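Missing here: one protein chain of the complex. Every other protein chain is in place.
Now for chain A:
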Amino acid sequence: MVQITSPAFKQNAARALADAGLQKALGKAKGAFLQRRAEAVSRLPEFEQLRDIGRDIKNHTLANLDFYLETYAANVERAGGTVHWCSTADEARAAVLEICRRAGAKTVTKGKSMISEEISINDHLEKHGITPVETDLGEYIIQLRHEHPSHIIAPAFHLNREDWEADFRRMHTDLDPNRVFNERRDILAEARTKLRSRFLAADVGITGANFLIAETGSSVIVTNEGNGDLTQTLPRVHIALASIEKVVPTLEDATSLLRLLARSATGQDFSVYTTFSTGARRPADLDGPEEYHVVLIDNGRSNMIGSEFQEMLRCIRCAACMNHCPVYGATGGHAYGWVYPGPMGSVLTPSLVGIDKAGHLPNASTFCGKCESVCPVKIPLPSLMRHWREREFERHLTPAAVRWNLGLWAWFAKRPTMYRLATRAGIGALSLLARGKGAFRSMPFAGGWTKGRDLPAPERGGTFMARYAKMQRGR
């Protein structure tokens, strides 16, 4: 498994905030995503209606998930493909390794796939003498750097152009060390040349899947570079990795969701390549893989069905929630400490690795609600994070100081008279201490809070309730 550093979220976040390179990259990238999405949405007047449709398609599928998975698998097999049902990451790794071994694979090319990060397939293949090569441009540099993606659709979100140039010089040692990268295009061209020979040499191609279609037994990938298509077309064997919630009933259902996906993700009307794969090469075909496998992975998702987190399984991995999140925008993706960052990760990660390890994540939210308002399938992300906070509290995982303070607050909150007395006393004391200064630069027991900003002093005129009562009397 990818090492989980979510328990250290606070330290990770502090380090991220102090990382000048990261802050530069985040500052550059953030605005672009927001603007492009807003423009794409404004070009499609039906976008809001499509969000309701997307939500309903996914809800219908999840309510009949057993039926659609069985139908999907039967149709894959009718097209000459094989479905490998895997309950755990271990089973999925074993299934992939077994297919690669039978194919006599030395190198494996890979299209971008978050589930492949979740099951750490690269480490597993390497350990068994098979070389995995990431072919998505962003994933390629992440692999060169031995890092993990910091964003689910833009894996190198945290890097600047200087990082690319330095890493390419360091790793592509067969090229002229004095070559000049005048433009981003030169970096891209070098990666294209380097990876072309990898595509041609690979014995197995591994991709993810954005959707699985029950009606036809197809797996769908969506890319802009064309790397996923080269990965699944040139090698003798194609393996599609997919989690169980990717299935939708028909091509029409997938089409409606595709209208939402690219617009929400990159702000394109449609991605460059949307490709539907159904089985292996047909007898008279001149190209395409001779074997087609689907590794169908549960890894904790079926436990979410029937729970308050079922709605999370509607997620189509567009990344709009993290692109619009003020916390993600400040810390980047690595601080979250596992595969899925941002608001969707803050709900999904505790479901898959446990709230004991990922308790900080649902707390790392201002609950501003932007994520829910942009989600193409209307997942109520803040409510789901709140459910996790409740579970965390119930299981006594919340730190003692927080629990004690919450208990104290609850005691007062349940006794309105006491609450008003206490707030009046508190405000009075603070006004007195402020002596008209308007704000406190520091405050005992709130050093963490006042380190980054001043605490405004209460205005004259008493508590909200006191002022409200006065206003009512004045009417």
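Quick note on the criterion: contacts are C-beta pairs under 8 Å (C-beta built on N, C-alpha and C of every residue); 3 or more make two chains touch, one makes a residue touch a chain; residues count from 1.
In this section, contacts and distances are computed from a predicted model.
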Protein name (UniProt record) of the chain left out of view, among "Integral membrane protein", "Fatty acid desaturase", "ABC transporter permease" or "LUD domain-containing protein"
"LUD domain-containing protein"
Touching the hidden chain, out of A:57, A:119, A:294 or A:348, is A:57
Could you tell me which of A:5, A:23, A:59 or A:224 touches the chain that is not displayed?
A:224
Identify the residue among A:284, A:400, A:432 or A:471 that touches the chain left out of the display.
A:284
Of A:22, A:41, A:69 or A:385, which one is in contact with the hidden chain?
A:69
Absent chain, residues of chain A that touch it:
25, 28-29, 32-33, 44-46, 49-50, 53, 57, 63-71, 73, 75, 78-80, 85-87, 91, 135-138, 141, 154-157, 159-161, 164, 184-185, 187-189, 192, 195-196, 199-200, 214-218, 224-227, 229-230, 233-234, 244, 249-253, 255-256, 258-259, 266, 268-288, 296, 298, 302-307, 310
